[in-house]
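Data first, discussion second: the structure below is written as structure tokens.
One protein chain is absent from this view; the other protein chains keep their places.
Per-chain numbering from 1; labels A and B assigned in written order.
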Amino acid sequence: MSSIIIIAITAIVVLYLGLYKVKSALLPVSVLGLLGAAASLVCVWDKNISYFNDMLVFNNYAIAFSILLIATTILIFLLSGNYFEKISSNVAEYYTILLFALSGGVVMVSFQNMSMLFIGIEILSVSMYIMAGIKKTDSASNEAALKYFLMGSFATGILLFGIALIYGATGSFNLVQIAGKASEQPLLFYAGVIFMLIAMTFKVGVAPFHFWTPDVYQGAPTLVSSFMSTVVKTAGFAAFLRLFGSAFTSVPAIWTVTLVVMVVLTLLIGNITAAFQQNVKRMLAYSSISHAGYMLIAILLLGQASPNAILIYSVAYSIASVASFGVMVAVKEQKGSDDLSAFNGLGRTNPVLAFVMTVALCSLGGIPLTAGFFGKFYIFGVAIAANYTWLIAIAVLMAAVGIYYYFKVIIAMYLRESENSESIQLSLAYKFVLIFCIMITILLGIAPALITNIL
Amino acid sequence: MTLSILIFLPIAFMILVALLPSSLNHTFKYITLAVSIVQLIIAGFMYTHFNHSLPGVFNEQTFQFVEKHSWINLNLGTLGKLQIQYFLGVDGISIGLLILSAFVMAIAALASWEIKTNEKGYFCLFLLLNAAIMGVFSALDFFLFYIFYELMLLPLYFLIGIWGGARREYASIKFFLYTLLGSVFMLLVIIGLYFSVKDPVTGAHTFDMLSMMNPANYVQGSVFDIHSSTLLFGVSPRLLAFAVLFIAFAIKVPIVPLHTWLPDAHVEAPTPISIILAGVLLKIGGYGIIRICMGIFPDGAIYFSWVIGLIGVVSIIYGAMSALAASDLKRLIAYSSVSHMGFVLLGIASLTVEGISGAMFQMISHGVLSSMLFFLVGVIYNRVHDRDIANFRGLYSQMPTYSVFVFIAFFASLGLPGFSAFIAEAFSLIGAFNSNSIPRWMAVVGAVGILLGAAYFLWTLQRMFFGKTRFKGGEEWQSQLSDVNTREIIALSPMAVVALVLGIMPFLFFDMSNSAMVELVNSTLKSGSLHLETLSKLLN
């Protein structure tokens, strides 16, 4: 709880710092606040504290995911450097809105009550609507914001309807009580479950509710896209699993079939469409859809291993995404484009950037000795143990397709010649974040036990 | 510790090379060569300390130079604990290939003198590849094996893709995707095996290959349990798993029709990488089939032996025919590799001691000879940047010493008695003749393949080396085509000597591998037919 308060207060402090034109203090204060929030979470590890009549419960699950969200946000903030200053004069608002979004994310991973889930999702989503459209003069950004807002509010409506139906069926908002009364009003309850399933899959961008994802990711400023594909997605999945894992376990048959179809659709659409993209940002957007498909497998198989599987996958995916988006920002700044051709010859002109991108893409693709491999390995292992062999056969095939399109970027970087041979100058913080991400990716690839046994 | 040193020595020097400033470019090749020579010395040490009487194969106690440490422990909750071990060891199957790898890597390092651009990146990747290859041949934990197997892929991809010829991009991605597709499905089998097998000592699920080979370790009713009657896609999971693993490895071997990456990769790859590809990488396919496919799924080996034999024969004939039609010298040699590796499959399919020993020996022999052939192609390619057979004539009078080496390599490859390939092919064919599992005509057709081999090698000799000296590039080429220099002689001579020594004294290898082969064949036949019986009972 104290972490949410710290994040919210940091956001307001940053807002006022911006008001009084103390621009140089924005980043340090935000990062310090986030570190404080993370520290306050570490202190309550294993304590299982609940707040406001069990509306929020900070168990280890919530703490682990909150720390992941905060850490990812810190990394993205460190990458921002003077990125925001270039697109707008209202820099403080960027930090503030992202911090507010983060506080929403923390609420989402720690809720125990459906109303808190709703509030968390709304805080996160409304902030993201603003962030998607923050480039006021850019029509792509406007389009992204409008699409995101319209479809997002529609999904929110469906979520609310689902919550209402479930409340009607069980008479409670509390996850534990809902699970106990699941069978009292089966018709209303199942309808509610399906509504909530639709809303949650929309929020995490799973096919067939994925249409907003590529447009929004491409239209939004790149760092905001990286925030969406990491923090927003992780929070969404953590909330998804928390909701379904504790409240709806007793009625799996009603939603597993739906979910299996969604997994297959997501994997196929995400990967195959990504393979045809010529724009790296759009490719990463589609690949993020496909990653949602893999994570969905862990939710499908609800079990003791699911939280761990989602956590490992999210950590690997978030860190690799931050690194790859970071490289993309740097490349776009120099070349003015994030098309595949902008990466041509990067291996020669900027060996460090190219290496970072290579490791990040290998991790996203699931090549051994990177964290991403263990993410996939863990999920596939759990699924095979549950006898979903054919589903995993599709997933593995799609993973191979994934490696194909990630390698298109690597091919461009190393095997193609670039027109200009200027190297890109990076700030110290930027280099630190990229190297840090790569180190973590490789470290977790060699010793995954560091994070796998904590939940 | 020996095996760990063998694997991690290149990695240590890779870090060193990566850290050294680029101004020391010219020293990198010496560092790499020194690493390879040290590895060769270690391999020699292992050869002399190898106990020939211990069979290995199935029993951990009879493996040598064993290292076993716990590496990754993951808690899968209700699914138990995931245990991955750092488990290395060698036996009669792997020792020969390990020594071959060290030898070929040293030759490839000598051939790397031709690399002139971005040396740092090249030698880093080269050393990484070296480590991965050593790891593949010594890993006894399936997961560790898989990691090394995949780790090998990336450096090779870049080595072909960056330092290759004109169509390198196409060739490298083709190579990469072919291998990758095989290996991702291999991963599925690995995970399936993991959930089926329990370590008899700790009771936890394990990736230990040796545990997987013992039917007693399988969990009752698990996917790959012999007594389980579950079907996957309408077939027995064990046979399906054998087929998947076989295809994954056979892509590497390569077999017709999954061989199309090989000519492209060879033609586009720089000489040292061609040497490594032909000399070591193709052997990983054969090694995987013998160690993993046969070891873990003996029932599949018997059940599919006819198909494997057929694929072997088709590869022999198809490879030889394509070699006859090839106009590019390097492509010719690449296709001859397809043909020669067909003997490996034929030998394996025979399921006899002679056949499998012949297959193993063919891998060693082909490793040495194909390295030599690719090195020889590299020699003329470096001088005139052309290797079309039609563009050269009468090379003998232009480059006499070079031609002598070519004669040795060609005659050795076409199976002249006294050279290693003769022994290898003879053993494979004897095995195929004596085999109960494959029909005799396969052996006969395989023998025809040797004839075809003689045809394309001799025809090439006739076209390129005899007659009046005439080159496409005229005077200019004449001045560029100088005879082999000292470095090249240093690299070529040991290969010629090894081919000859192994041809005259094949027991140098057979002594080492024999007990392992006997053990492998006997137990494969015994437990495999037992499994098949159980299976057919369950299905009826």
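Before moving on, here are some points about what is shown:
The working rule: a residue touches a chain if its C-beta (ideal position, glycine included) is under 8 Å from a C-beta of that chain, and two chains touch if they have at least 3 such contacts.
Here, contacts and distances are computed from a predicted model.
The chain not displayed here is annotated in its UniProt record as "NADH-quinone oxidoreductase subunit A", chosen from "Bicarbonate transport system permease protein CmpB", "Mono/diheme cytochrome c family protein", "NADH-quinone oxidoreductase subunit A" or "Polysaccharide deacetylase".
Among the displayed chains, contact with the absent chain in the complete complex occurs for A. Contact with the omitted chain, checked across A:Tyr16, A:Phe154, A:Phe276 or A:Trp390, is made by A:Tyr16. The omitted chain makes contact with just one of the residues A:Gln185, A:Asn279 or A:Ser423: A:Gln185. Mapped onto subunit A, the footprint of the missing chain covers residues 12, 15-16, 19, 184-185, 187-188.
Throughout what follows, only the chains that are shown with their structure count from here on.
Inter-chain centre distance (subunit A to subunit B, centres taken as mean C-alpha positions): 42 Å.
Across the complex, subunit B meets subunit A through its residues 72-79, 82, 118, 146-147, 150-151, 154, 157-158, 161-162, 168-169, 172-173, 176-177, 180-181, 184-185, 187-188, 191-192, 194-195, 223, 232-233.
Across the complex, subunit B is touched by residues 303-305, 308, 347-348, 362, 367-369, 377-378, 380-382, 384-385, 389-390, 392-393, 396-397, 399-400, 403-404, 407, 411, 414-416, 447-449, 452-453 of subunit A.
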